[in-house]
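Written below as structure tokens is the structure these notes are about.
Complex shown without one protein chain; remaining protein chains in place.
The letters A and B name the chains in turn, as written, and every chain counts its residues from 1.
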Amino acid sequence: MTPDYDLLFLGALLFSAGLSIVIIKRNMIFVLMGIELLLNSSVLNLVAFNRIHNDVPDGQIFGLFVIVIAVCEAAVGLAIVIQVYRYYQSSVPDQINELKE
Amino acid sequence: MQEIQLSLLIFTPLLAASIGLLIPAVNSGLFRYLSLVANLIQIAVIASVLSLFKSGDGIQFVEYQSWITIDLGTWGTLRAAYFLGVDGLSLPLVALSVAILLIATISSWNVKRQTKGYFLLLLLLNAAIIGSFTALDFLLFYLFFEFMLLPMFFLIALWGGPRREYASIKFFLYTLVGSIFILVAMIALYISVQEPMGSQQIVHSFNLVNMRDWSNYLPGSVLEPGNARLIGIFDARQWCFLLLFLGFGIKLPMVPVHTWLPDAHVEASTPVSVLLAALLLKIGGYGLLRIAFPLFPDAAAYFGSFVGWVGVVSIIYGGLNAMSSKDLKRMIAYSSVSHMGFVLIGMASLTPEGVSGSVYQMFSHGILSAMLFLLAGVVYDRTHDRTIDHYSGLYKKMPVYSTFVLIAFFASMGLPGFAGFIGEILVFLGAFKSNSAGGPLHESLAIISTVGLVVSAVYFLWTLQRMFFGPFFVKGEIQADDLTDLRSHEYLVLLPLATAALFFGIIPQPLVNVIEPFAKDFTTFILNAGTSIHSTH
Partner (left out) sequence: MTISAQILSADTLISGVLPALLLPLISAIVCLIVSEKYGWVVAFISPLFLLVSAAFAVYTCYHQLGSDPLIFNLTWFSVAGREFDINLLLNNISTLMMSVVSVVSFLVHVYSIGYMADDAAQRRYFSMLGLFTFAMLGIVVSGNFLLLFMFWELVGFSSYMLIGHWYEKPEAADAAKRAFLFNRLGDAGFVVGLMAIWSGYGTFNFADIDIANGGGWQIVAGIGVLCGVLGKSAQFPLFGWLPKAMEGPTPVSALIHAATMVAAGVYLLDRVFWIFAPPVLITIAIIGASTALIGACAAIGQHDMKRILAYSTMSQLGLMVMAVGMEAPFASMLHLITHAFFKAGLFLAAGCIIHTLHQAQHHSRDSFDVQDIRNLGGLRKRLPFTFVAFLVCGSALAGLPFFAGFLSKEAILEAALHWASHGQSWRWLLAGSAFVVSFLTPIYTFRMIWKIFMDEEVLTQNLEIAEAPPVMRFPLLILSIASLWFAVSFNPFDFNGWVFRNISDFIPPAAGASHHPFPWLSFASIFWIALALALAYFSRNASIRSRLLYEAFYFDKVIHLSVELPINFLGNMTRRLDRKWIDGTLHTAAYTYTILAHVVGWFDRFAIDGLVDGVAWSARMVGYSVRRFQREGVQLYIFWALFAIIIFIIWTLL
């Protein structure tokens, strides 16, 4: 097994961990962190795939873009979470049910 | 030159009604004036019609405008027209309608509740009544005839007495059933008659004048004269006559389909009762004379005796019922049934005297029944009690009112000098002469019908004796102080009616002159047609 495939393995591991955090954790902050993990695992995969097909470095450039988007997303997401917390005094998504039905 | 008087008569109230729609309901006083103005314009128009009408010239003031024309391919062309005109039959009734509608407006002056709706409905009814009397196209007539139902229904159902819902629904259903019979006959006529001198294509129309002419019937059609299809015991023409007879008979009303009348009258408010008795009943008689008899002369001659006997039964049965009524308005309503029996006998006699008497009787009953119901309304206004036994000796308390009642009662029982007498005596003379003049009625029918004279005297005099003579007292929840004599607006409507009843009783010539040419044509037409068909059979 080459180290490139180890990277893919690590990416899959990180993705699974992020996904399980997103599904299981009740607090929205943790859900955001899980999403960060998901994004990071996808960046890792992009880099890994670039290494496997290494004729042009587009995978790495994609990775940079994703990192930038992840930063923005984290900033906006955190801001929303704080606003929601202020309004509902809670950061648990199941309790925020104003739009439901 | 197209004349417009009749259209003016019909559209003036409609125009007034649409103006009324634009006025907010808050200005309740305005609607009476609106209605009054419409009535006054109509009076002016009818005055010009009366002055221009040439007696004996058949149908006049004709307006013909094609209205609906639909090409139905192999089914021919459907054509309905806006076709108006008046002759010796309809002119007296139109004139009567205009006058009575004015009186109804004046006597509605005190209506307080929902003035807007009330007067708008009154205006609609106005247009429908005039329309029915002037329409010469069956579809147009039917339209007006049906349209009359609607305002009347609401006028009874919304402004009526305690059992108004029952009464209005009964009225509505009865009349609707009658209309259905008429509708069936109308459709049968429509498919059997074509316009004369049509091109290759057959043009079916509702033209009542064409329907009289037997050459316009399609050969082989359901109602082809002399060759009509046999359905059960009668042929199709006879069935159609019976349908029309029943349909208009309900409106007239004749026994035994009269029971809507007493209820409707008892529950309706005074002006509505007046319209109902004075005008709506006449449309039944008018329909028979305008449609049922002339369109089916053979069947009319065949069933003449039957029609006459229905009239006799109505006279006696209505009279007996009036006698046993405890409610003043119910008594008067039954007296209407009794009086309308004379109309049936007169037309069935198929003599000029009888037919003239029939129309004259309708006219005079229009005046007298209006008067009777206004009078009944006077006492009801004051006490809200119409039970005859609850009053006694009213003459002492209300002398002017009682004098009017006396006049109206005696005029209604056919005292000479009042219009009712001329109508009744002409009907009697015609009925007796019928047999020897080739008509369908037997002399015995005329003799039996004179019982009506006695019965009418019995119930009117008995009511007079119980309510107006004897010592004064009241029973029930009546306050004696409420019984004040006539007020000026009541006087204003009663006096012209009494004068008219007297005028047409003493000077019948003007009215007879108008009616008589129609009666003569009617009689000869039906008798000739009736005999010719029997000879071909």
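The working rule: a contact is a pair of C-beta atoms (placed from the backbone, for glycine too) under 8 Å apart; a residue touches a chain by one contact, two chains touch by 3 or more.
As the structure is a prediction and not an experimental result, all values here were calculated from the model.
**Q** Among B:59, B:464 or B:492, single out the residue that touches the unshown chain.
**A** Of these options, the touching residue for the absent chain is B:464.
**Q** Looking at B:324, B:499 or B:528, which makes contact with the chain not pictured?
**A** With B:324, B:499 or B:528 as choices, the missing chain is touched by B:324.
**Q** Decide which residue listed in B:77, B:356 or B:369 touches the omitted chain of the complex.
**A** Of the candidates B:77, B:356 or B:369, B:356 is in touch with the missing chain.
**Q** Which of these touches the unseen chain: B:212, B:229, B:442 or B:520?
**A** B:520
**Q** Suppose we count only contacts with the excluded chain; which residues of chain B make the list?
**A** 170, 256, 259, 262, 317, 320-321, 323-325, 351-353, 356, 393, 395-396, 410, 415-417, 421, 425-426, 428-429, 431-433, 436, 443, 446-447, 450-451, 453-455, 457-458, 461-462, 464-465, 468-472, 508-509, 512-513, 516, 519-520, 523
**Q** Which chain A residues would touch the chain omitted from the figure, given the whole complex?
**A** Answer for chain A: residues 19, 22-24, 31, 93-94, 100 touch the chain left out.
Here, only the chains that are shown with their structure count from here on.
**Q** How many angstrom between the C-alpha centroids of chain B and chain A?
**A** The separation of the two C-alpha centroids amounts to 92 Å.
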